[in-house]
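I have a structure I would like to understand better, so I am pasting it below and will then ask my questions one at a time.
As you look at this complex, bear in mind that one protein chain is not there, while each of the others sits in place.
Showing chain A:
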Amino acid sequence: MDLYEGMPESVARAWERGLTSGRAATSRRRLLRAAALAAAGGTLAACGIPPASGSRGDGSARDPDHSRREKVLDFANWPLYIDVDDRNKKKRPTLDSFERESGIRVRYVEDINDNNEFYGKIKPQLAAGQDTGRDLICLSDWMAGRVIRQGWAQRLEPARMPHAVANLEDRFRTAAHDPGRQYSYPWAGTACIVAYNKKATGGKKVASVRQLLEDESLKGRISMLTEMTDTVGLTLLDMGVDPERFTDRDFDAALARIQRAVDRKQLRRFTGNDYMDELNSGDIAACLAWAGDVVQLRLDNPDIAFTVPDRGYLFGTDDLLVPAKARHRRNAEALIDHYYRPAVAAELAAWVNYICPVTGAQAEMAKTDKALAADPLVFPDASMIAKGKNFRPMSAGEQARYEEKFSQLIGA
C-alpha cells in the first residue's frame, strides 16, 4: 500500500518533510508528531467498509449443502406468523407434520421484528461470506429484493419443490424483485389497509387515507407505519398515483402531504407492529394496518373495523429465502414445498389470516371454515386483487434517498 494513500495533503507533506529534510531542519518532536498524525490518519483510512455484495449463487458454484447428513433446519420468522395448537401454544401443527413426514428437525425462531433491524443483524455475516446460522428467513418483498440483488440468497431448485412450483398462484410468479421466482417463495401476502376502532371514532367510519390525514375529529389519534413503502404507497394511491410507477415528484408530494398532517399534530405516531395495542385500547382511533393483524384483532374486539380504500390498497409479500452459505438448502426447499400443499396452506392461513398464495387452499379451507374461505382479506376475489398495488422496485440509490427523506419526516 502506498504510504500516502488516504492521507490528507497536510499530513502527507508533514510526513515527507520529516523524512527528507535534514536532521537540523526538523526537531525530533515535530517528526514524532507528524508520524503520530500520519499513523492516526493511516488507521482511519485503513478501515473502509467493503461493498455489500457477494458472489451470486448462479447454480454452477453452489454453496456446499449438508442436508443429507444433518437433518435439521434453522427457520427464522416473524412473531405470530405460524399456526399454533389451541390447547398447547408450544405446538405448531403444520410444522410438526413436516417434521414427522420428512424426519427433519426444525429449529423455529421468531427473531424477525423489523426488516431493517433484521437486515442489520445478518448483514455483517453475509458481507463477510459467513453462515448466518439460519437456513430459511422470511423478509418483505422489497428487502428480499435487496438481499437477492446483493447476491446473498441461494437459488432454489424447482425440481425439489414440485408442490410449490405447481401451486403458487399465477399472480405471484412474476415478482419484480425476483423474476421467475428463482430465489424466493412467498410465505404469505400482505395487504396494507385502513383500520379503525369504532368506539374511539364514535361509530364513525374511516374510509380513506385522506380522512386519516385531514379529519379534525381524529386529531392526535391516528398513526401510520414506519415501513416507508406502506405509508407512502397508500398515500400515493389516495392521491390517484399508481405506486407501481410513481416519480420523484409524486414521492415528494406524498411526503409533503403527510408532513402537513404531522405539523398539524393530526398524526400521533409512526409505528411498527405495536399499533395493535393502541388501536385495541382506543388510544389510536384509526391507522394504517396490515390486514392479517386486523382479522386477528377483530376476533377479540368487535369494535375494530377496517376499510379497503376505494382507490386501492398496498399489496406485498413476505418471502422465504435461503441466505448464502446456509448449510441446509435442501431441507429448506423441502419445507417450502410442504407449505405449498393446499391442505397445509389452508391450515396455516386459518391461523395467521394473511393472504394465502397457494392455489387450492381456498377449496381446502371451505371444507372446515366456510366464512374464512370467503374472506377477501385471506382469499382475495377478483375485485380485491385488482385493487392491490405493489410498491415499485427501487434502485439502491433511490431507496437510500427515499428512506432518508422518509426518516426525516417520521422523526422531525
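Odds and ends about this structure:
Heads up, the rule we're going with is that a residue touches a chain if its C-beta (ideal position, glycine included) is under 8 Å from a C-beta of that chain, and two chains touch if they have at least 3 such contacts; residues count from 1.
Going forward, contacts and distances are computed from a predicted model.
Missing chain, UniProt protein name, picked from "Phosphoribosylformylglycinamidine synthase subunit PurQ", "EfeO-type cupredoxin-like domain-containing protein", "ABC transporter permease" or "Dihydropyrimidine dehydrogenase": "ABC transporter permease".
Interface note for the absent chain: among A:Thr174, A:Ser281 or A:Thr368, the touching residue is A:Ser281. Looking at A:Val72, A:Val262 or A:Ala366, the residue that reaches the missing chain in the full complex is A:Val262. Within the set A:Gly103, A:Gly129, A:Pro162 or A:Gly220, the residue that contacts the chain not displayed is A:Gly220. Within the entire complex, the positions of chain A that touch the omitted partner chain are 6, 8, 43-53, 114, 116-117, 120, 149-150, 219-221, 226, 228, 262, 265, 267-270, 277-278, 281-283, 396-397, 400, 403-404, 406-412.
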